[in-house]
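A protein chain is absent from this complex, but the other protein chains hold their places.
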Amino acid sequence: MVTIQADRRVRTPRPRRNGKAGLRYGIAFIAPFVALYVVFVLVPVAQAVVMSVHDWDLLGATREFIGLDNYVRMLWGVDITWSMGHLFWWRMAILVLAAVLLVGPARRRRITLWRTAGLLALIAVAFALGFHPAETGFWFDPRFWTAMQNTLLFTAVSTPLIAGLGLAMALALQGGRRGVRWYQMAFFLPYILPVSVVTLIWTYFLSPNQGLLAALLEPLGIAPIPWLSNTDTAMIAIIATTVWWTVGFNLVLFAAGLQDVDASLYEAASLDGAGPWGKFVHVTLPGIRHVLLLVMVMQVIASFQVFGQVNIMTGGGPGSSTDVVIRHIYQTGFRDFELGYASAMSLVLFAIMLVVSVIQMKFLGKDATK
Amino acid sequence: MTAVSQTRALIAPGAARPRKDGRQQVPGLRRATATSWYHVAMIAATLVWLLPMIWMTSLALSDNAALAQETQFLIPRDFTLDNLLGVFSVGLTSRWFLNSAIVSILTTVVTVLLCAMAGYAFARIDFRGKAIVYGSVLAGLMIPKEAMFVPLFTMVADVQMHNTYAALILPRIAAPLGVFLMTQFFSQVPQEVEEAARIDGAGPWRTFFFIMLPLARPAMIALAIFTFVQTWNDYLWPLVSATRAEMFTITTGLASLQGNFAQATELGSLMARGLVGSLPLLIIFLLFQRHLIRGISMTSGGK
Partner (left out) sequence: MTRPALTGNPNPAALAAVLDTTSTTERKHMHKKKIAGAAASLTAAALLLTACGTGTGTEGGNAAADLTEQIAAVTDDQLDGVTITMSRMFGDCEETTQGVTDPSLAASECEAIQILTNQFNDENEYGITVERLGGADWHSYYDAFNASVAGGEPADIANLHDYSMSDYAQRDQLLAFDAEAVGIDLSDSTTQAQSSVVYDGDTYAVPFDSHAILAHINTDILGAAGYMGEDGRPIMPTSADELLEMAAAVKEKTGTYLFSLGVANDDMAWRMFYSLVRQQGSDVVSADGEAQIDTPEAAAALELMNELIEGGYIHTDADYAGSIDEWKDGKSAILVNGTWVVNEYAATAPFGYAVADFPALMGEPAVWASSHMWVLPRQRDDDPVAYRAALEFASFLYDNTDVWAVATGHIAPRVSVVESAAYQAAPNREFYTSTALDAIRFVPQIDNWTAVKDLIHTQLEEVWFNGKDVAAALGEAQSRVEQQLD
């Protein structure tokens, strides 16, 4: 019987088969999956591409080719100008970020093609943010920009929060003590609930006159806060709900990743005189780097696609403070019947997620291959 | 062993060493106190964390009429099992559970198998065009589901396959995440395993089915649990595809029991339905939790 040896010699793994035989087996193995994938994923995407250059009514009223009009409608407006000063500080921040990310690799003379591409993308974004409607102008689709803003805010806040909290919890739960498994299970539990149940519980939990939170905070002298009807707190409530729902999953990922960090490295670090923080930065973090990347990428993708919580808990409100891109797309398709425009928006969102994910993977990925 | 001692080193650095003044520390006692505080803190943390779910259970066990007046309590008011039992007394509930079970189980089994095969190929078999295909599959992770499902819907409608199990199962099998996980796992398996198999005279199929698959069990279980949870909790697709009451899954079925303004008049029942609908997932998770963690460990690139 084949046994797996712990000892692994340094070997360059050769491909299993070469040439024709490899192709034959390769196709045979991937064929069932790829067949389903093409039919159920790629074809709908192709259809979406086709629809996006049409004025395509959901119920068949129109099917008219309109070229790139949908994209213009999404991204442009009447009387749009560019100025240096618009959103100045945000753009400065992006440029500073780009500079900072350049410094390290520049010093180490490891400016790769991907790094350059990423930096150029950042600079392009900083440039693009200068566009805005003039006094007499307006965006064709102001809701798109509001939704994009909210989505980016949601992603930027919830991703580090969920990843960071997951990591912190995993660290607190490491050590193989008795009962750790039960704690892990408890923190993971919310993940199995469907979005309808999660939002139901939290809508009630946060309610100022019917919710448990208000009742618990009252003896502490804190007045009930109308979380979901206050434009300042609605997004916070959505984020909190999402964190509660999904952190457990990342906790489990990190817990497994932590288990695999080579213990001898910790001892070596101790001998070098590193304290707990030093060990964390120099041993733990590099050791779980792959999990960290996996979690960050998955979390960013999921956050860009947030929908259920917003749709059910706040309906995009109050005002439009929690409206997000997927919701806009969904309503455009289903409420307004404008499938062409909805498809165009989905593709743009997809493109943005693709770019962000690739940049994440290349930038945060390995530059020090062992 | 090393994990435990390393953690101890992190948390109670002094515990292992004797004190300088010569008096012997009783390391066991100090460790025990730290441990009990740890457990107290953890139990408190988990209780706070689970508070919303505890409250939900409490509301599910309260009478609907009482809830119309007051909801801010942790202990059930006018304790009643009617809400929970009410879910089961609806004639079609067992049918909905069955539908969910069939769809989820079949989806899971087929997904895991197909993703394992594809993952093995992407990781271990070299062939032309592999990178493109793999890249396209990964790109599929970023396709917004809610936005893309109308073309899928019309496609299935055109072949008149709505209201069938196939319509609920097939679109879900092509899951990029599954391929991603399995590919990662298989790229960790040492070359020697395959070498040994080849020397033994096994072809790629035998190698895959009799050697690789058993090795991949932890990863497959991890993928299985994720797939099962996602499929079980899926709402939108079953909503539009399975429109006959006998074909509802448990999620859409329970939602269909809701009248307008249900929250105002039958909050307890709503909460009870939520609980009951998730119960099977809870049981499955409890049963497979051990495997889940080990499984993830392998796929994240562990030993």
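For reference, chains read A and B in written order, and residue numbers begin at 1 within each chain.
As a working rule, a contact is a pair of C-beta atoms (placed from the backbone, for glycine too) under 8 Å apart; a residue touches a chain by one contact, two chains touch by 3 or more.
Being a predicted model, the structure only gives us computed values, none of them experimental.
Just so you know, the chain we are not showing touches A, B across the whole complex.
If you put the hidden chain back, the residue from A:Pro32, A:Pro105 or A:Pro318 that touches it is A:Pro318. Check B:Thr164, B:Ser187, B:Gln230 or B:Gln289 against the missing chain and you find that the one touching it is B:Ser187. For chain B, the residues touching the absent chain in the complete assembly are 65, 68-71, 89-92, 122-123, 129-132, 134-135, 138, 150, 153-158, 160, 162, 183-184, 187-188, 190-191, 236, 239-240, 243-245, 248, 252-253, 255-265, 267, 300-302. Within the entire complex, the positions of chain A that touch the omitted partner chain are 8, 10-13, 38, 42-43, 46-47, 49-50, 57-61, 138, 140, 142, 203, 207-210, 224, 226, 228-231, 260, 262, 286-287, 289-290, 293-294, 312-320, 331, 334-337, 361, 365-366, 368-370.
We adopt the following convention: only the chains that are shown with their structure count from here on.
Chain A contributes residues 2, 4-6, 8, 11, 13-18, 22-23, 25-27, 29-30, 32-34, 36-37, 39-45, 47-48, 51, 58, 172-177, 179, 181, 183-197, 200-202, 204-205, 207, 210-212, 214-215, 244, 252-253, 255-257, 259-260, 263-264, 266-267, 270, 276, 279, 290-291, 294, 301, 304-305, 307, 326, 329-330, 333, 339, 342-343, 345-346, 349-350, 353-354, 357 to its touches with chain B in the complex. In the complex of the two chains, the chain B residues touching chain A come out as 2-11, 13, 35, 38-39, 42, 45-46, 49-53, 55-56, 59, 71-74, 114-115, 117-118, 120-122, 124-128, 130, 133, 136-137, 139-152, 155, 170-171, 173-174, 176, 179, 189-194, 196-197, 200, 204, 208, 211, 215, 229, 232-233, 235, 251, 255, 263, 267, 270-271, 274, 277-278, 281-282, 285-286, 289-290, 292-294, 296-297, 300-303.
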